[in-house]
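With one protein chain withheld, the remaining protein chains of the complex are depicted in position.
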Amino acid sequence: MAEVKYLTEHYDKPEYRTLEGYKKYGGYEQLARALKMERQKIIDEVKASGLRGRGGAGFPTGVKWGFLPNNGEPRYLLCNADESEPGTFKDRLMMERAPHQLIEGMIISAYAIGAHKAYIYIRGEYTGPAAILEQAIREAREAGYIGKNILGSGFDLDLDLFIGAGAYICGEETGLISSLEGTKGQPKLKPPFPAVQGYLRKPTIVNNVETLASVVNIIRDGAEGYRKYGTEKSAGTKLFSVSGDVQKPGTYEVPLGYKLMDLINNECGGLKPGRKLKAVIPGGSSAPVLTAAECENATLDYECMQQLGSMLGSGAVIVMDDSRCMVDILSTITHFYHHESCGQCTPCREGTGWMEKIVHGIVHGEGKPGDIDLLLKIANNIKGRTICALADAAAFPVISFVTKFRDEFEYFIKEKRSKVKGTKIYAPMHH
Amino acid sequence: MLQCTINGKELEVKPGTTIIEAMKLIAHEDIAHYCWHPGLPVAGVCRLCVVEIEGNPRLQIACNTQITDGMKITNQSEKVKEAVKWGLDFHLINHPLDCPICDQAGECELQNQYMKFGKYDSEMAEPKVKKHKVVDLGPRVVLDSERCILCSRCVRFTDEVTKTHELGIFNRGDRSEIGTFNGRPLDNKYSLNTVDICPVGALTSKDFRFRQRVWFLKEHQTICTGCSTGCNVKVSYNKEGLFRVKPVYNEQVNGYWMCDEGRDVYKYVNKPARLLDAWMTTAGRGEWLHPLTAAKKVGEFLRAPENKGKSVALVLTGQHTLEEYEALISFFKNEVGTDRIFHWVNNPESMNDFDGLLIRGDKNPNTKGLLETLERHGIKTEWKELIDGLSTGAIRTVVVAGPENQAVYPDFKAKVLELSKAQKLVWLTACKNEELERLQGDVTLIPLKTYIEKDGTFVNYAGLRQTVKKGLTVVANAMSLVEVAEAFKGVDVRPEEAPFKVGVGRVNNEATLQRGSL
Partner (left out) sequence: MFKLSEEGLNYVKSEMARYEQKQSAIIRALYRAQDENGGWVSPEVIQHLSEVMDIPASHIEEVATFYTMFNKQPVGKYHIQVCCTLSCAMAGGRELTDLMMKEAGCSKLGETSPDGLFTFSKVECLGSCGTAPMLQINREPYIENLDEQKAIQLIRDLRAKAGK
C-alpha cells in the first residue's frame, strides 16, 4: 500500500476548484443521490463507515450526529476550518483545491442531520482559501445547491462563511461557537454539549473539513466501499500534513494503518542526507512525541497511536532529526500554548505561562535542578482540570518531551548548553 | 427529591440543584471557590470547586454539575485536595504578596482559602506577570489588576445585573485584565457591589480604602434607610464610628445587592454630623441643655392648659420607626389634644420612581409605616392647612421630628423657613444643620438617635415589616422619639450614659437568610 488518491483524486486538476470543473468529475451527483435517501439511512451509512472526526479528537462522526435531541429546535451544522493545531495544513489544501467537495459534503451532512443553516468557520489568516470558498459558495448558491428546495427535494439550506481573527482556541468546537456568536473565542462549559445546546443555544454539530468532505465518498461508495481503506477501527484514508526534517514535506493521503516510517521514507523522501531520526510528533503539536524507536513499527491509525500513548490528532506529522535540540523545540511549543491560552480557566492561564517561563529559562542557561520535576507537576495539574482541552494540549508535549528526552533537559540545566553538538539554539536579537 | 451523599452525609435535594449549592447551602461543607456566586450565572473558570463523584474518574467542578439521584460526592479525597492545592497555587503565582497594604486583607478569599486548603510551599521562582495598578476605575472603585484572579464576577455583574456593560476582560491568556473601555468610568448606581463580590483586593472602595483594617471592625446587621426598598445590610464599625455598609442577602427584598447611595447613609450617623446635646433659646438667649431636661421642659409647655390644643402642630417624616410614630402621635392626640399632625413629603414628584432594580424614589425607610399609623389614628391633613394655620396664627407651636438623612430632603431649607413662622418651634433632629442653628426666636433643638442606635420597625414600599435592633451608641445623650414622647409626659427616661456600646443586632423577618460568606 502506498499513497492513495481517494479524497484527493482530482486535486491536481486546476479546474476542480470551479463548479464546472467539479461537476465534470462527478461533483454534486452524490448530493442528488443523498437527497433521495432517508435521512436516517445517511446517518446509518456514516456510522457504518467508521468515519471518525479528522480534526483531532477522532470521535465517530455518525455517533456524534446521533446525539442531536429530537426536540423540534432548529439545528446548525458548523464546519471547523480553523486548522490551528501546529503542524496541520491539510484542510487548507482541501479548501484551495476542492471547495465544492467540502460544500457538497456539508449539504449532504446538513440534510442528514436536519440542519437548515450551516457555516464554515475559517481561520482569519486563511484569506486565500476564504476567497476561494466565497466564490464556490456563490457558485453553488447560483446553481441551486444551496438555498430553497435544493434540487427539488424540498430541503432548504443556507450556507455561509465566517472568518475568524487569529486564535488557536477557536479550533475547539465551543470556542468556535463563541467566536461565531460574536464574542471572544472562549470555550463554553460542558454540559451542555453542542449537540444539545451549541450555536445560539441550539443543537449544533461541529465537524472538521476533511470529515465533511469524506461524507461525499461514503455516499458514493457506501460504508463498505469506504472501508476498503483503513483498518477495522480506523476506517478510510486520511490526509497527513508532514513537516520538519524530511526531504519532501507536504500533504499526503494514505490509508489509515499505513506505516509511519513508510510515510516518512517513501512519500516524504526520507530524512535529509546523513541525518538520523530522533523523534516524531504524530498528530499536531499537542500529541505526545514519539521517539525514533517508537516510530519504527508505528502505524498511522487511532489504535496504534493510542497504544503508544500518543494521538493521531489532526494527522500533523512533525519530524525531527538528530540535529534537533528537544529543549529548544519544547520552548517553541510551550510558547505557543502560553500565547494561545484563552485565559478563562486559572490552571491553564497561569500554568501555561509558568511552563513557558521554566523552559525558556532552561534554554537561556537559567535552568534550576528541580525544573524538570516541577514541569511535570505543573503539567499534571493543569491536565484535565479545565473547561477545554487546551491545558491537556499544553501538558502532553511537556510531559512527553521531558520524560522521553530527560537527558537532554538535565544536560541543558547542568551545562547551560544543548547536549546536541552543533545544534543551533535560537538566541533572540531583540528581547 | 433526589438522594445524594456529600462527604458521607446523606442529603435530599431538589432536582436541578448543583453540587456546590448542596455543599454550601444545605450540607454546610467547606468548598473552595472563587468564580461561583449564587447571584450570578455560572462561569466555571476558577476550577477550584472540584469534587470527586463515585464512578467518574475525572474530577468535576461542583458549580456546573447538577446532582443526580444516588450521586456520591466527596471533596475530601487526596485527589481533590491535591487538585485544590495546585488550583490555589495557580491563582497565587502571579498574585502580588502585598497583603500588608491590601484593604482586602482579613476578608480575602485568597488568604482564607489558602489557609484552609493551600499548598504552602510555592515553587514559583519565575518573574511574575506585570499588570496595571491603582487604576481609577470610576467614582467609587479602584482596580489593582495584579491582584485580580480573573474570576469574572464583576464583569458578570455589570453584564447581567446592572446590564451597564462597563467592564470587560481584555487581552487573553495570562495577559488578561479586567477594565473599562478606554478609561471610561465604572459609573453605575450599583458599582460598589463589584467590590463586595471581588474575592480578592483587586477592586476596592475609594470610600473605604486604607481607612481601617477589617479585623478592627465589628459588624451589625440592619436595614438601609436610604429609600423605601429597605435593603438588608450590615454596617462595619468600631469605637470611631461606622466605616462602611454592605448588603446582606434577602431574597424577598434586595437579593445579594444594594445601591451605592445606600452605602453613604452611614455617614450621617457618625459623630461629626450629629447634634450632641439640646439647644434651647428663650428670650433671645440660647443655652445647651441635657436633652432630657430640654424635652421635659417642652413637654411641660405643651401640656400647659394655655398652650395645649389645636394651636399645636406635629410634623413627621417617613424616617422614623413605627413605634416612634405611635408614641408621639398618641402623646399629641391624647395629652396635647391636637390632631394637627402633618406628613412632610420630601420629594412628591419622584416619590413613586423605581429604577427596576432596587432604587426607589421615596427616600424614606418608613413612609408606608407613617401613613398606616396616621390612618389608624384617623388623621387626615394637608400641608396647606399647616401653612395657613401658621399665617393666620391658628397654629402657634410646631414640633418637628425632622429627617435623619437631610441629604435626601432637597426642601429642607425651605421647610425650615416655612416652619420658623411658628411662635415656638421644637425641632427633633439627629444631625446638625446650619439652617436650624441660625434660627432666631423660641427654638428648641433636641438630638435624636439614628436607626443604628435604637430598636424599631420599618415598613417598606411593599408593606414588608422589618425590625432593626440597636447596634451601638454614637451620641450618648441622643433620644429616640419613644423616649422623647415619654419625656414630654414628664417621665425620667435616662438616655445612654456610655458613649460607646457594642450590641449584637440582627434583622428579623421571615425572608432573612443567613448564608455566611459568599
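Quick notes on this structure:
Labels A and B are assigned to the chains in the order they are written; within every chain, residues are numbered from 1.
Assume contacts are C-beta pairs under 8 Å (C-beta built on N, C-alpha and C of every residue); 3 or more make two chains touch, one makes a residue touch a chain.
Being a predicted model, the structure only gives us computed values, none of them experimental.
Shown chains touched by the missing chain in the whole complex: A, B. Contact with the omitted chain, checked across B:3, B:56, B:171 or B:350, is made by B:171.
Touch with the chain omitted from the figure is made, among A:50, A:185, A:255 or A:361, by A:185.
Among A:126, A:226 or A:302, only A:126 touches the chain that is left out of the view. Check A:84, A:237 or A:352 against the missing chain and you find that the one touching it is A:84. Seen from chain B, the chain kept out of the figure touches residues 165-172, 180-182, 184.
Listed for chain A, the residues touching the missing chain in the whole complex are 83-89, 91-92, 117, 123-128, 160, 162-168, 179-185, 199-200, 241-245, 249-251, 281, 285, 316, 318, 320, 324, 329, 332-333, 335-336, 339-340, 342, 424, 426, 428-430.
Convention: only the chains that are shown with their structure count from here on.
Centre-to-centre separation of chain A and chain B, using mean CA positions: 55 Å. Chain B makes touch with chain A in their complex at residues 42-48, 50, 58-59, 64, 82-83, 86-87, 90-91, 93-94, 123-127, 129, 149-150, 152, 169, 171-176.
Of all residues in chain A, those touching chain B in their complex are 167, 184, 189, 191, 338-347, 349-354, 357-358, 361, 368, 370, 374, 377, 381-382, 384-387.
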